[in-house]
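A single protein chain has been removed from this complex, and every other one stays in its place.
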Amino acid sequence: MTASAAKPVLRVQDLAVTFTSVSGGVFSRKERQLRAVDGISFDLRPGETLGVVGESGSGKSTLARAILGLIPANRGRVQWMGEDLTGLDEEQLRQKRKQLQIVFQDPVASLNPRMTAGDIIAEPLWTFYPNMERLQVEERTRGMMKMVGLLPNQINRYPHEFSGGQCQRIGIARALVLNPRLLICDEPVSALDVSIQAQIINLMKSLQRKLGLALIFIAHDLSVVRYISDRVMVMYMGQAMEVSCKTSLYRRPLHPYSNALMKSVAVPDPRLARRLRQESWLTGDMPSPYQRPKGCIFHNRCPFKIKRCEADVPALRRMESGDWVACHRAEDLDLSI
Amino acid sequence: MSEKTALSVDDPFAAALAMEDVPGRSLWADAWHRLLKNRAAVHSGAIMGVVVLSVVFGPMLLPWEADFTDWDHTSTPPSLATGHWFGTDAVGRDILVRTLAGGRISLLVGLVATLVSLAIGVTYGAVAGYYGGMTDRIMMRGVDIIYALPFMFFVILLMVVFGRHIVLIFVAIGAVNWLDMARIVRGQTLSLKNMEFVEAARACGVDHHAIIRRHIIPNLLGVVMVYVTLTIPQVILVESFLSFLGLGVQEPMSSWGALVNDGAQDMESAPWTLVFPAVFLTVTLYCFNYIGDGMRDALDPKDRL
Partner (left out) sequence: MALLDVTGLEVRFDTPEGVVKAVNGMDLSVAAGETLAIVGESGSGKSQLVMALLGLLAENGSASGSALFRGQDLMQMTPRELNGIRGKHIAMIFQDPMTSLNPYLTIEKQMVEVAMHHQGLARDEARAHAVEMLRAVRIPDPEERIRQYPHEYSGGMRQRVMIAIGLLCEPDLLIADEPTTALDVTVQAQITELVGELRQQRQMAIILITHDMAAVAEISDRIIVMYAGEAVETGSVEDIFYRPHHPYTRGLLASVPRLDRVSDEELQAIPGNPPNLQDLPSGCRFRDRCSQAMEECLQRPPLWTTGGGRTSRCFLPMEGGYIAAAEGPNEPGEPVETAEVRDASAAGPGDKRREGAA
């Protein structure tokens, strides 16, 4: 389902989150700054899915939490339906939670082991509609369970009695029970077996269609995100390297890092895998976040770098195709897969 | 050759939508079953059951009261003939009935003082741990300061000002024990607060009070319960110690500690006045410790986050 040309429901502008760690004793305090999210901007339209891909240390989970106000941002703005979330106080923000929801990575850890599945799903209802009748609450809870593919007769069971995939469904039901307009999924399938991943991805896709949600789907794997996204943002060390629409990204990525990610995905095809192996070029590890490279943050691992990359930070800029990329050489590189 | 028919892979929903709700098995139920398998804990539980029944009903069934003085039988050793199965003390009071009545007091002190420390300690610790920051720092400094005060001094002060009323004993002991409980609860809260399901609750807009009530405290209860079962014997010992110092319950009420104190004085001439209360006291302490240990094993970390 393509996004309409309507006004964006979510607008993130230059969002930044910095963690400060203090070390040393009383006499020699050393402060170190970790720029987990370093200036991210994007728009999201109603019914659109933005896939966010990055490896550990890319800041994607921190980004999710910062958008929702679960952790404070140091810089930047988040506008939801025209209203500035970053300026709200705690109570006002809390009220907004009805519309902005999140599904977490670890399905089991995100559920209170002492509450039944029904209670977990109903809790948001208790919170925002304390006067709702018990029967009504139960009915809505069972309805949600059906919608996410759980048998309603499991309503009194505890999280440890469900499988990982089922726990994730409970988490999704809880996130959707208040009819939010935005759902952020923070690596919802990473902790699940490959065969269950497909079920959950299909479920998310159909729920999004049915409910008209704006969706941000975070993953560390480009292939997972492909099935569900309209546009994809590739993050590296807190910055956006590329934000492209799906069709162009997977055919011809604009940023070398996107190209490297694509080459690294494991394919269930031995001959193709061997071919991709010969073409892959990314070596080394992500640098320590405390020793960020100057200039383009990817330059020390990039085979296409030029002198300019070591000094100038490339801004995220719009290309003719409407896609955005942060690379000095975007015009002359052909990174087609 | 016959046509093979496809096995109908039933749409699980069609069949199951009509099914009854499946009961869940909570982690508490699991823990309870594990506890029941622990022989030491179960036996201790049974023994404690017997002790409790005898201290509650025993004195009613015996022919004499705790303060009845039998002038014909002073300092007599235990014998079935005299009817004094545990013997008598220097003024002719039956040791058996005194032991049981004393048990009432000791167990009552143990229970009530622990409940007081539980109520104060859990709330205090959970609030300090959850809100963190300055609130936590101030609250815990308060605990540190009170901790530093000498307990005895505090109790003596209370006794002097308010007299040796039994309720005061509950208060005094509870008022000191809650400190440990608060620290433990605060520590647990600190780690619980960072659990993903607490973050999930915040993301759902649940307010702070509800989070503490629904998410933090139920997940603390395991640790708290273990600590409570180990606190009760501690409290009983403290009361015994107070009695030793002459600060415990006042005559004619007695406690195991007071009885042990009295018995210790006649230890050489009338050892039974010491032995019986001491045995009851010791057995109770052992049993609570075994039960506490059993609970700790039953509430396995694998379960508890």
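Chains here go by letter, A and B, matching the order in which they are written, and residues are numbered from 1 within each.
Assume a contact is a pair of C-beta atoms (placed from the backbone, for glycine too) under 8 Å apart; a residue touches a chain by one contact, two chains touch by 3 or more.
Owing to the predicted nature of the structure, the values given are computational and were not obtained by experimental measurement.
Of the candidate positions A:222, A:296 or A:325, contact with the hidden chain is made by A:222.
When the full complex is taken into account, the listed residue touching the unshown chain is A:272, out of A:6, A:132 or A:272. Those residues of chain A that touch the chain absent from the view are 55-56, 163-166, 193-199, 201-202, 205, 220-224, 226-227, 246, 250, 260-270, 272-274, 277, 280, 282-283, 285-286, 337.
Simple rule for what comes next: only the chains that are shown with their structure count from here on.
If you check the complex, the residues on chain B that touch chain A are 12-13, 16-17, 19-28, 195-197, 199-207, 210, 214-215, 218-219, 303-305.
Taken together, the chain A residues at the contact with chain B in this complex read 68, 70, 94-95, 97-98, 101-102, 104, 106, 109-117, 123-124, 126-128, 146, 151-158, 160-161, 171, 174-175, 178.
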